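See structure below.
Missing here: one protein chain of the complex. Every other protein chain is in place.
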Amino acid sequence: MSNGFDQPVMMKIDKIINESDDTKSFMFRHNLDYKPGQFIMVWLPGIDEKPFAVSYYGDDFFGITVLVRGKSTKYMHSMGVGEQLGIRGPFGHGFSITDNIKDGSGNACVIGGGCGMASLTVLIESLQDNNTTILTGATTKTTLLFKNRYKDITIFTDDGSEGSKGYPTDALEDLHKENSYSIIYTCGPEIMMSKVYEFCKKHNIQCEASLERYMKCGIGICGQCVCDGQMVCKDGPVFDSQALGKMSDFGNYSLLKSGQKVSINDYGKWKEA
Amino acid sequence: MSNGFDQPVMMKIDKIINESDDTKSFMFRHNLDYKPGQFIMVWLPGIDEKPFAVSYYGDDFFGITVLVRGKSTKYMHSMGVGEQLGIRGPFGHGFSITDNIKDGSGNACVIGGGCGMASLTVLIESLQDNNTTILTGATTKTTLLFKNRYKDITIFTDDGSEGSKGYPTDALEDLHKENSYSIIYTCGPEIMMSKVYEFCKKHNIQCEASLERYMKCGIGICGQCVCDGQMVCKDGPVFDSQALGKMSDFGNYSLLKSGQKVSINDYGKWKEA
Amino acid sequence: MTTPNLTIDLCGTKLSNPTVLPSGFLGTSKSLLKRVADSGAGAATIKSVSFEAREGHKNPTVIPFEAGLLNAVGYSNPGAEETAREFTNLEDVSIPVIASVIGTEAGDFVRVVDKLSASGFSAIELPLSCPHTPGFGLLAGQGTPESTKDIVSAVRKATKLPIFVKLSPNILEIGNLAKAAEDAGANAITAVNTLGPGMIINIEARNPVLSYRVGGVSGQALRPIATRCVYDIYEAVKIPIIGTGGISTGRHAIEMIMAGAAAIGVGTGIYERGIDIFSKICREMETWMSENNFNNINEMTGIAHE
Partner (left out) sequence: MTTPNLTIDLCGTKLSNPTVLPSGFLGTSKSLLKRVADSGAGAATIKSVSFEAREGHKNPTVIPFEAGLLNAVGYSNPGAEETAREFTNLEDVSIPVIASVIGTEAGDFVRVVDKLSASGFSAIELPLSCPHTPGFGLLAGQGTPESTKDIVSAVRKATKLPIFVKLSPNILEIGNLAKAAEDAGANAITAVNTLGPGMIINIEARNPVLSYRVGGVSGQALRPIATRCVYDIYEAVKIPIIGTGGISTGRHAIEMIMAGAAAIGVGTGIYERGIDIFSKICREMETWMSENNFNNINEMTGIAHE
């Protein structure tokens, strides 16, 4: 691993941002060698260790954005400034920014669902100078993330409490007619990403999706995070259309902590004891 | 250790040179990162491992010169071209070539006794362009080493069978008057080196002597090769006047394989079981 | 000179080369076994399976250090039934697949072996040697000749497949254990499991890093000890040995083979050199063997004893 940490390095929480009802960001003063789409493992000594994307990133700081889901994330929400978390990584392969996006000749679309937005912010910031559409979705207004972070962001809520009612994918057809995307980046519920992938396939657009699987080692050896022969921690978490096309598990199956293979739906509902 | 071998590397004997009655040189085709005065450990699998100086040195070869003393050296003399020896190293600190020797403004003298000459040849060759006196001594004609290797070499034998009768140190007084040496390098019986050191001290000449002690690790951890708080394998084998001046064991005591401290005389007579 | 032949016959099963994926690495799904096969492994072992599902220890479960990995995964696995389901039609995987079976009592092993009997595994491995999971391996007293004999004999009656017994490097008299396994009907010895356990403490956190506090040591740190174990076992038994521990290059593989191994396991090496380490090691072995006039693996097995 280049320039990252093999073992957790304890870092003091420098600032905490309340992002929404059930989401907080934790900021650290540290220069991390991070590429958009990669993830870090966050260690809570005596409790657990979990993967998170980096959602704030600068030369001398970075931050993670944490949605309360179970024990660990709940514990993190109880932490205060000055307390320490252990960070190892970054790990995995991130998003690729193609030449035609870099030089502005192509258009990109970024679609985030729920706390999947946390995996897309650093990407969005590195695309900013280019012609990029940003779509975000949430179940309801109070769980929307980063809605004020970007000028041009199109919002969707399941209940219509803010932005358009519906899913970000609903708008894709029209937006693509207008902008003719060469690439669509996405992170969010796998069912959403799978719709995005299908859309891209139909319209021959390059797609990159950041997957989530239960992780243990984070370094590509234990096989816990497998998705059809790919290790999400090492080969991913970002996969492109070609890779996604070969994954019949994508959008369908995931392993629980025991290694049991269950539907994505059951996986989402599962919580750790 | 820079660019050397931590573990023995097996090398084929490429050529064997009969140097004298009881001395042979073994040549290897290998580019060794060697500085004059350093030594290598030579492994005879299943038998033993012993330290030797490099006595022949070029871009794509090196050689060692081995005097028969006991079991290992006897075994080496029985070996033929194509057989393999294990080489690790080089180890230790070699001779220093001062600026005034490099630029030719000072004169150097090299004094070798017996197979101590083997530690001096590569040094002599790197001094060759400069004004250097070479003195060599041996008990008798047939044990003289490298006498034809250098044009200007002054020979001494204990029995007068070749060159002048006596020790190389006998000539020092006169030679120094003539050449006013700024440094004298020496390797040979410790009693000889100790005389050279005393001479240098008296005349305020810099002296560098290459010591021999029984070696085990060769890497400065076991303490076997100690000479007054110095590890000959790591701090030496070459020591300068300042270091020699602090060594009351120099010329006097050495450790046997068991760690027993004996006189240099008894050490020389000891042979391994 | 002709290319050296890397194929081996391991207890009647033909392997295209002697590299084997050891248990606990990537062996969670059939899709990963296929990937491992594509990466050049000669055979692969699935993650150890117990009768009931186990979640294992909490994270962190694996942590690298300067000389290898420390792990206490805690035998997480979905249980025998699920495992049998995941690994059906193993003929889809182009290399032989070994089932690693764990239990606390001899009867547990047999129940798992029964469940897996229709899956098409090429061999059954019994790791009687985990140093960090209560109820299993060393922590269940499985590191003695007596319990080795008990368990192996029971499994021997339950299957016709070759039985590999996986031993712990912690046992000084490892040759005796191997002999007990051989006498009870084992067909090969896998040597070794992880060493220790060891502990790594994060000094800022003032806490051991692994959630289970201690874990088994694998990788470079283990290699000289694994080599010695294989050397000792080779003198104690006639059955083949799958030498495992810290192998990450062709030279390491050959070293282990010269110590007495018929095949070699490569686990932690995957972290060091990537999943295609299997084909890398094979190429390195071929090159070395050509240069040193060896034609096949058998010629090298155990020659450091001569």
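Worth pointing out:
We call the chains A, B and C, going by the order they appear; numbering starts again at 1 in every chain.
Definition applied: a contact is a pair of C-beta atoms (placed from the backbone, for glycine too) under 8 Å apart; a residue touches a chain by one contact, two chains touch by 3 or more.
The structure displayed is predicted, hence computed values, not measured ones.
In the full assembly, the chain not pictured is in contact with B, C, by the touch criterion defined above.
Considering the whole complex, the residue from B:38, B:107 or B:224 that touches the absent chain is B:224.
Interface note: of C:4, C:22, C:68 or C:267, the residue touching the hidden chain in the full complex is C:68. Residue-level contact of subunit B with the missing chain is found at 6-10, 41, 43, 45-50, 84, 86, 215-217, 219-224, 226, 228-231, 249, 255-261, 273. Those residues of subunit C that touch the chain absent from the view are 65-68, 70, 131, 138, 170, 172, 195-201, 203-204, 206-208, 213-214, 217, 220-225, 227-228, 231, 251, 254-255, 258-259, 288, 292, 303-304, 306.
The rule is simple: only the chains that are shown with their structure count from here on.
Shown here, the protein chains touch in an arrangement that is not a line, ring, star or fully connected set.
Each chain's centre was taken as the mean of its CA atoms, and the one lying most distant from subunit B is A. Taking the mean of each chain's C-alpha atoms, the chain whose centre lies closest to the overall C-alpha mean is C. With each centre defined as the average position of its C-alpha atoms, the distance from subunit A to subunit C rounds to 36 Å. Distance between chain centres (mean CA atoms), subunit A to subunit B: 66 Å. One finds 50 Å separating the Cα centroids of subunit B and subunit C.
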